[in-house]
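For this depiction, one protein chain was excluded, whereas all remaining protein chains were kept in their positions.
Think of it as A, B and C in the order they're written, each chain with its own count starting at 1.
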Amino acid sequence: MNKIIEIVQDLDTNKVYQELSHPSSGGICVFVGSVREFTNNEQVMALEFETYETMALKEMDKLADTALEKWKLNKVVIKHAVGKKEVQDAVVIVGASSAHRSECFEACRFLIDTLKETVPIWKKELFKNKSVWVSAHP
Amino acid sequence: MNKIIEIVQDLDTNKVYQELSHPSSGGICVFVGSVREFTNNEQVMALEFETYETMALKEMDKLADTALEKWKLNKVVIKHAVGKKEVQDAVVIVGASSAHRSECFEACRFLIDTLKETVPIWKKELFKNKSVWVSAHP
Amino acid sequence: MDLLFFGIAKDIVGTSQLDMDFGEDSPNSVAELKQALKKRYPEFSKLTSLAIAVNSEYASDDVQLKSNDEVAIIPPVSGG
Partner (left out) sequence: MDLLFFGIAKDIVGTSQLDMDFGEDSPNSVAELKQALKKRYPEFSKLTSLAIAVNSEYASDDVQLKSNDEVAIIPPVSGG
């Protein structure tokens, strides 16, 4: 299988190299998004992720297919975590492997940029005295 | 320490996420170079890496410093393997973490591109009936 | 009309699933549903964007709604 699509409670960053490894791949590019301690100088206690799972998996699958069409890739991984995540926890992993490095870099950047635009997952920032749905309001 | 520079016999891809993780980082980008089975349709049995270690570590250190100056990064990792490597083995790992994703992507690409140009490491491709020092001849 | 709500949409409506009775205004298309929602819950008009998914696919304004469709209200996504 040349694509791995998952929505999970906890992401295992250790597995991703093995999942993307391929005898025809000389390059593997991985992006991990993690919880930052501060947003606009306000301390974040945690992030809470919610998803419309059936649709999110479909959109992630389309995203992987688009990348596989646009670039010559041997493997694609797209994984997102849901639930409550603390500072430094991994929340998303995207990656691609290809014969040469340009393709996997470009595909990896495309995967994370497009995931943020299309996949129905919502993030709430939990601060000390309030919580905010990210990007909800202009 | 905001940079990790190593030349090792065997690369452990599992450690890299933890090494790049940082409370101020929302993005981590990692590139892993691995041994491909075919070069110009010729089957590669193995790669053999040799280095001028004292100089290579110095050049890798300069490379990390240049990236830390050019982009706002929290962590940088540059590791290269030496010795005989088989198909799918990891030979190089570079990575960076930053508050936002653009910086770590750009830095990661810069690290691998520049490493290939400046760091004194040499790769010999072992084919069935011959071996070739890569890039030695025009 | 059975509707699913996520993220801030769930907070606005107060539930993640609701069989909403629009009475005579019952919407036939995605565009009409958006309008009906904004009329009943003015908070929807303040969002950066509002999308509707029909059977777990993004649906454009002209898509007609059928009674057995799974219809979801999609506020601005913010994964990653």
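Operating definition for what follows: contacts are C-beta pairs under 8 Å (C-beta built on N, C-alpha and C of every residue); 3 or more make two chains touch, one makes a residue touch a chain.
On a predicted model such as this, the values are computed, not experimentally measured, just so you know.
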Chains in view that touch the one left out, judged over the entire complex: B
Chain not shown, touching residues in subunit B: 33, 49-52, 54-56, 58, 80, 91-92, 112, 115-124, 133-138
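Note that in this section only the chains that are shown with their structure count from here on.
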CA centroid of subunit A to CA centroid of subunit B, Å: 23
